[in-house]
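One structure coming up, written as structure tokens, with questions to follow.
One protein chain is absent from this view; the other protein chains keep their places.
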Amino acid sequence: MGRKLLLDKAHVDGIRYYDVYRREGGYRSVEKALKTMSPDAVTEEVKKSGLRGRGGAGFPTGMKWSFLAKPEGVSRYLVVNADESEPGTFKDRYLMEFIPHLLIEGMITSSFALGSNRSYIYIRGEYAWIVDILEQAITEAKNNGWLGKNILGSGFDCEIYVQRGAGAYICGEETALLESLEGKRGNPRIKPPFPAVKGLWDCPTVVNNVETIAAVVPIVNEGGEEYAKIGIGKSTGTKLISACGNIKKQGVYEIDMTISVEEFIYSDEYCGGIANGKRLKACIPGGSSVPILPANLLLKTAKGEARMMTYESLADGGFATGSMMGSGGFIVLDETQCVVKHTYTLARFYRHESCGQCSPCREGTGWMEKILLNIEKGKGKMSDIDLLWDIQRKIEGNTICPLGDAAAWPVAAAIRHFRDEFEWHVQNPEDCLKRNYGLAGYADPLKVVTPA
Amino acid sequence: MAEEIKKEAPANFKVTIDNITIEVAPGTTILNAARQIGGDVTPPAMCYYSKLQGSGGKCRTCLVEVAAGSTADPRPMPKLVASCRTNVMDGMIVKNITSDRVQDARAGVVEFLLLNHPLDCPICDQAGECHLQDLGYEHGKEGTRYEFKRRTFEKEDIGPYIQLHMTRCILCYRCTYVADQLTNNRVHGILDRGDHAEISTYISKAIDNDFSGNMIDVCPVGALTDKTFRFKNRVWFTKPMDAHRDCDKCCGKVTLWQRGDDVLRVTARKDEGGEVQSYEGKPGWICNTCRFDTKNTSDWVIEGPTKINRHSVISQGHYVGLVKPKETIAEVMGGRDPKLLMDIHSVSGVNSVEIAALPGPATSKNFIPESKQE
Partner (left out) sequence: MSVQFSEKAMQEVQRLVGRYPEGKHKSALIPVLHLAQQEFGGWLSTETMDYVATVLNLKPIEVYEVATFYSMYNLKPVGKYLFEVCQTGPCMLNGSDDIVAYIYEKLGIKPGETTADGLFTLKTVECLGACGYAPMMQLGKNYREHLTKEKVDAVVAECRNTAPPKTDQ
């Protein structure tokens, strides 16, 4: 059994409410920070913990905090990113739904460290019922003296507000999120300036994922060094993984980053294996934006080592043979699934979610979607596969925000690893409407290339 | 402390673009530094407009490679950067036309921009002064690889003076900045998102403001056009003349597009970059009265023929005072004829007429191909 720091109490009866949460040891981190620590000392603990942003990019949180500009007399803001719209990802929702006070507690402690007197949770609009859960938790916290003026007599004031979005994946990108929070279209800003200097209403701002902020609670309680002892290398602490697709037990799991991908998929503690007695074909281990891997490369790296559920191991081999931890959205495809179709739905998603500001993403995402639909429907040409490759290549790296990359990578990886499945669709235009390509050789053991 | 840093920093930053080194003031963007060098080194810019705050960054035509960030930190930047929104650093080394990566990415961007753009230059009012057309000549591929239906929209009148043909729009956002920054009552904007985004008023509202006409001048393509442009004429049939009048609303300095004694159209004067000219540092925006309602030659003091040195088909009209581009189109295009954007020259027959050599103003008779002349 791995250690759990975030969800160990998530199923205690009534933990959603203040009294139970407090009884179970909740709000200790606020007491500790506000009564015994300076804001910089809290940031220092977060640095020591090695915590990396859980929203997708994996940027070290302590470092991000220390970049925050602190000009005299200018407000600073903490904004929590609860937009959670990356296909395959539903972990923040789980945390907020079951143990909302953990987020509120983490926010108070973090706001203290950053000097934010007014902090916002930006939540995707569709999570409408969670807004109520969070607002209730905020009211309870406030009634018990954890929010408001002069909290615990420390002189620190803090309010937390929940802002609901209205349906736009792009508002998960931090600058688009800030635009949206300012009541505008969710168009990502052109950086620099970065939010740490000019963020919400042009004030210095830190944007962090829900899980990142929740992790501040155990870090402050146990100390950064203790937290850093969990995990392997630079993958410290625990990580929430939302597992979905064709596995026996879909759901949200908290892992300490010491287990292998194989263990995660097949052990009963986690996914419980592939559903309906089927075999594993492919997996997108970190949310729809990261590269898809065939079964063989998923379980073992190109060097023949077992792939672990860590930032480094998942990325081992780069884009040629690896993938990414991303947001922790673990999507599993069994042998009956069609990679072409799956890739098409993702391309459609990115076309739908492009803000349309910059030309490569606005035009390129729609183009890729149309070609993929043709191939999927048996109307594709061989040259379409190369065309797709060329389009994704011309989007990647040339856009304002990483959504362009996020749209390009899944297409690139699907072609890289599943080219014969695409070709089969082209060569068997009638067959491909009736059946799928199947497992083919995607689970065959790979020849390990030992560097000479 | 800030003071000290200022003292130590050199007054001017040295930047090298395509092996040409120039000194510019700190805070200058790569694009503006390249414009100071001029010529081929200047990246094309479809959305940036130096006189409009916040513009740029969107079209991605101006991407360049930064081979060295600065003297202090000479590492290259991993991604291509938008030169219109990236400031130079001292010792920066930039590659534009000397970078294959840039050429490749730019060709991609041009293809994306043209993907949903109609290929009907010969019937477009902007033909001859369209920046996208120029760009297509230089970077366009032969033929299109796009096999799907193009996005189309209905033409829309936005007020009595301006027509919006959204089908041609490249969503550069310039016109919205004009409306925000020159008028304080913006009624049009960007609606919807992604590949469905469009410029619109939502409820066909008239754009009614003294300076709204400047949206036409900033539009890089033929999406916003002057409805009062009389007898809708190919621009290269008209003769541009610099002129001015006393105006209490604007600078009154304009270009008159004439045919004979008729003033067909009035625009602001454009500088070499294709932007509205500045006078003593102030942009020479013109008011709607000058633009739309002052169309008698007698209203204006004519200064003389406009110098046109843009690398575009207008120049093919062989105006007096023309700074002639050195290359022919075929040379620019590496020996091949522009396919994608059609052959305007053969369509219009404009190449066969030396306007400057005509005794009087050009009329449509001058352009009837010889074969059809009776």
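The letters A and B name the chains in turn, as written, and every chain counts its residues from 1.
Keep this in mind: a contact is a pair of C-beta atoms (placed from the backbone, for glycine too) under 8 Å apart; a residue touches a chain by one contact, two chains touch by 3 or more.
What you see is a predicted model; the values in this text were computed from it and never measured.
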Report summary line: Missing-chain contact among A:93, A:239, A:307 or A:425 belongs to A:93
Report summary line: The one residue from B:15, B:187 or B:221 touching the chain left out of view is B:187
Query - Residue, one of A:34, A:51, A:134 or A:181, that touches the chain absent here - result: A:181
**Report entry** Selected residue (touches chain absent from view) among A:128, A:433 or A:448
**Finding:** A:128
Requested in this report: Consider the whole complex, including the chain that is not shown, and state which of A:175, A:301 or A:337 touches that chain.
Outcome: A:337
Query - Contact set of chain B toward the excluded chain (per top definition) - result: 185-193, 201-203
Requested in this report: Go through chain A and note every residue touching the omitted chain.
Outcome: 75, 84-90, 93, 118, 124-129, 161, 163-169, 180-186, 201, 242-246, 250-252, 284, 288, 329, 331, 333, 337, 341-342, 345-346, 348-349, 352-353, 355
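Note that only the chains that are shown with their structure count from here on.
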Query raised in the report: If you look only at chain B, which of its residues touch chain A in the complex?
Result: 56-60, 63, 79-80, 82, 85, 104-105, 108-109, 111-113, 115-116, 145-146, 148, 170-171, 173, 190, 192-197
Requested in this report: Enumerate the contact residues on chain A facing chain B in the complex.
Outcome: 168, 185, 190, 351-360, 362-367, 370, 387, 393-395, 397-400
